[in-house]
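My questions will all concern the structure given below.
All protein chains of the complex are present and in place, except for one that has been dropped.
Entry: subunit A
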Amino acid sequence: MAERRAAERAALAAELRSFLPADALIEETEALRPYECDGLPAYRQMPLLAVLPHTVEQVQQVVRLCHRHGVPVVARGAATGLSGGALPLADGVLLGLARFNRILEIDPLARTARVQPGVRNLAISEAAAPHGLYYAPDPSSQIACTIGGNVAENAGGVHCLKYGLTVHNILELKLVTADGELLTIGSAALDSPGYDLLALLTGSEGMLGIVVEVLVKLLPRPQRAQVLLAAFDDVEKAADAVGEVIAAGIVPAGLEMMDGLAIRAAEEFCAPGYPRDAAAILLCEVDGTNEEVSEHARRVHDLLLAAGATEVRSARDEAERMRFWLGRKSAFPAVGRMSPDYYCMDGTVPRKRLGEVLRGIGRLSEQYQLAVANVFHAGDGNLHPLILFDANQPGELQRAEDFGAEILELSVRVGGTITGEHGVGHEKIHQMCVQFSPPELEQFRALKRAFDPHGLLNPGKAIPQPKHCSEYRALGHDVLQAPGRRDGGGGA
């Protein structure tokens, strides 16, 4: 078996070498090691080999060659993904897009940036800043994550409620298809003829094509942004306060929540100045014109106090505003320091169910005897419980995974979803069997076949196979009946 694999690898490498420069092909085991996982290191797999092409033509040639030989291809950006979406396959080629790191053009009048997929999210806003513009989606990993990966995952961030996700902020993609064709999806116009493939491809986890260029929208930097920090002595009160702000007709630019454990972790990590003894804090940012911000900040202040906040502070200056956000954006590494390992979940629930779901998570935490810190996008109802565990303790990883699975199923049960922005990837493939009925999953598979008839692009991720689901359901995990599904589970 191992011999056959080595022979196959050698044959494929020889063909790749015929058109790739020497530095674009990685074969040695030790050199391949950094590619064995993404931002979810609990899952690791060495690829058959890795390629790091320099040009779109080389990407096309690699894909054509793999297509001819029936070799699967897994695309990878900065590998900051949290769902194992870029986990390699033992018999597959890992296609790294790190070298596509140029911003090709910024058009300040049209408010667009044309970028290669390996450009970092934050680099776009930095390059646009001299024009008073920025790229809105800002995932916590924005220093490192790439725009190609953002498209693959439909990445969000802390400003989604007002400014949307990746899908709302891109105009055009250049895509290498499963058979190596180069297609342009969308355009610099606001819509294009035919089906809306731009929306369909966003968040498709590298399973429908490989993104090799992106035209993103840039927005004018708001005249002013003001962040308010509200402390609560009770998590559920904080959750309810979120609804009060929105009911008042204000759509904050960001509305984030952290619970006590997350607050203290952030304080230890970077001292953003949070109230250490609070059970929860809300960070509420309002932005817009000067006048609007003053008015909204005043109203939000009053609303939060009326909703039971023990204290509401406004950032005194830009430095304090940045500090408040730094604490939030560093929450994952901060919690990471408190525990040997942590496991980050990503369910989204209707906002009104936040309190109830947080209570449920608390109960599960006791049941599984694992601590959990909650840091999340409250305005979107997008939860990121961080389960703390120690993988060196026998059984703890399994316990953390089971705990996570229960949180996801709880999210579905209250009318939410198993993933808001991190993607299904390898990690949540079981829970897809719970959220979707067999005909729904079969529709996804048919859609995938339309783009990739031989199943060579990131196969095995995101959409489970029927056999897989029947095994999982046999363990007692049924398709769940969310409240919105009065028909009884999509005819399942």
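Assume a residue touches a chain if its C-beta (ideal position, glycine included) is under 8 Å from a C-beta of that chain, and two chains touch if they have at least 3 such contacts; residues count from 1.
In this text, contacts and distances are computed from a predicted model.
The subunit not displayed here is recorded in UniProt as "Glycolate oxidase subunit GlcE", chosen from "Hydroxymyristoyl-ACP dehydratase", "Glycolate oxidase subunit GlcE", "tRNA 2-thiouridine synthesizing protein C" or "Stage II sporulation protein M".
For the chain missing from the display, the contacting residue among A:14, A:319, A:450 or A:475 is A:450, taking the whole complex into account.
Across the entire complex, the residue among A:314, A:417 or A:465 in touch with the chain not shown is A:417. The residue touching the chain not shown here, chosen from A:56, A:246 or A:270, is A:246.
In the full complex, subunit A contacts the hidden chain through residues 107-111, 131-133, 153-154, 156, 160-161, 164-165, 167-168, 177, 181, 183, 187-197, 199-200, 202-204, 208, 220-223, 243, 246-247, 249-251, 288-292, 294-296, 348-352, 377, 379-382, 415-424, 428, 432, 435-437, 439-441, 443-444, 446-451, 462-463, 482, 484-485, 487, 490-491.
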